[in-house]
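Have a look at this one before I ask anything.
Excluded from the complex is one protein chain; the other protein chains are retained at their positions.
Coming up: chain A.
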Amino acid sequence: MGWFIARRLGQFLLLLFVMSLVVFVALFALGNPVLNFINPSSPPDVVRQAIHNLGLDQPAYIQYFRFLSGIAHGDLGNSYTSGRPALRLILERLPATLELSLGAMLIATLVGIPLGLGAGYRPNSLVGRFVEGFSLLSVSLPTFWIGLMLIIVFAIETGIFPAGGRGPTTDLLGMKVSFTSLEGLRHLFLPALNLSLFPMALAMRLTRASVEESLRMNFVRYARAKGLPPRRILSVYVLKNVLPSLVTVMGMVLGGLLAFSVITESIFAWPGTGKLVIDAIQISDRPVIIAYLLFTVFIFSTINLLVDIVCAVLDPRISLRGAAS
């Protein structure tokens, strides 16, 4: 287990290095960011001074090494616009995104997996048909459109939920969270529901397909031969077989939600990292973009590690020693 985590850590650092290089080169190619946020009519020496202050007059490789040595000290640079450390900006916004993504995943799994189980068990039942239609619809309809519809129906027309923004926050383990209060939950529900539709459809379809496959397995027939009630067969014998692949896919999806929930956050004016990075991209706030992309590498690596550990717990045939590569 220790060896496994150590190897994973090595892979993570390598990935981080490669990612930093790619991102840095790509952003450098975009040209000088200073012109985006300095008054174009400023005198030339002021512009030159600003460029020098940011270190942008140095050759690319020197900029890159300065950046790398900064990382080694936990410093990902300061935002060009606010002057505050980029990593701190991200970490401040993280609880909001974390809350939103986890809320969405919770809805997706709590609704998607049971419905998928039912649909896989009885494909021609009402549940089966509903899952077929619903999952197809929510995969094919664009997220932003559904988000707007949710706002129109539930916020503007009926006023059950607020149209956007985050509710009041309280401190929990040093993070500002909003799900602790009813008002916070009301604000969280619509964006979380909107964000949950895609993973929900995915969970449904995946669960349904794996259940249909599992039901044909010999061990299910054997469980029936033992006279086990169908409920027990489905909830233990089938589910236990379905979970590892489900966890793997949902882990990847969670990574995607955390890193790229930009659209939903924009529509619902949710003050998360997605909105932060969109703003940063618009004005070429280089340190923030780089810090954010490196941060997504960290998120995906961590989630993959957790997924592998969970799968090893679920399936004793998986050995973590061999699974690292």
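Methods note: a contact is a pair of C-beta atoms (placed from the backbone, for glycine too) under 8 Å apart; a residue touches a chain by one contact, two chains touch by 3 or more; residues count from 1.
Please note the rule applied: contacts and distances are computed from a predicted model.
J.: As a check of understanding, state which of "Phosphoribosylformylglycinamidine synthase subunit PurS", "Carbon-monoxide dehydrogenase medium subunit", "ABC transporter ATP-binding protein" or "Electron transfer flavoprotein alpha subunit" is the UniProt name of the chain not shown.
T.: "ABC transporter ATP-binding protein"
J.: May I ask which residue of A:65, A:145 or A:222 touches the chain that does not appear here?
T.: A:222
J.: With the missing chain put back, one of A:236, A:278 or A:306 would touch it. Which one?
T.: Missing-chain contact among the listed residues: A:236.
J.: Any idea which of A:139, A:249, A:283 or A:314 touches the chain not displayed?
T.: Looking across A:139, A:249, A:283 or A:314, the contact with the absent chain belongs to A:314.
J.: Which parts of chain A face the unshown chain closely enough to count as touching?
T.: Contact residues on chain A toward the absent chain are 217-219, 221-229, 232, 236-237, 240-241, 314-317.
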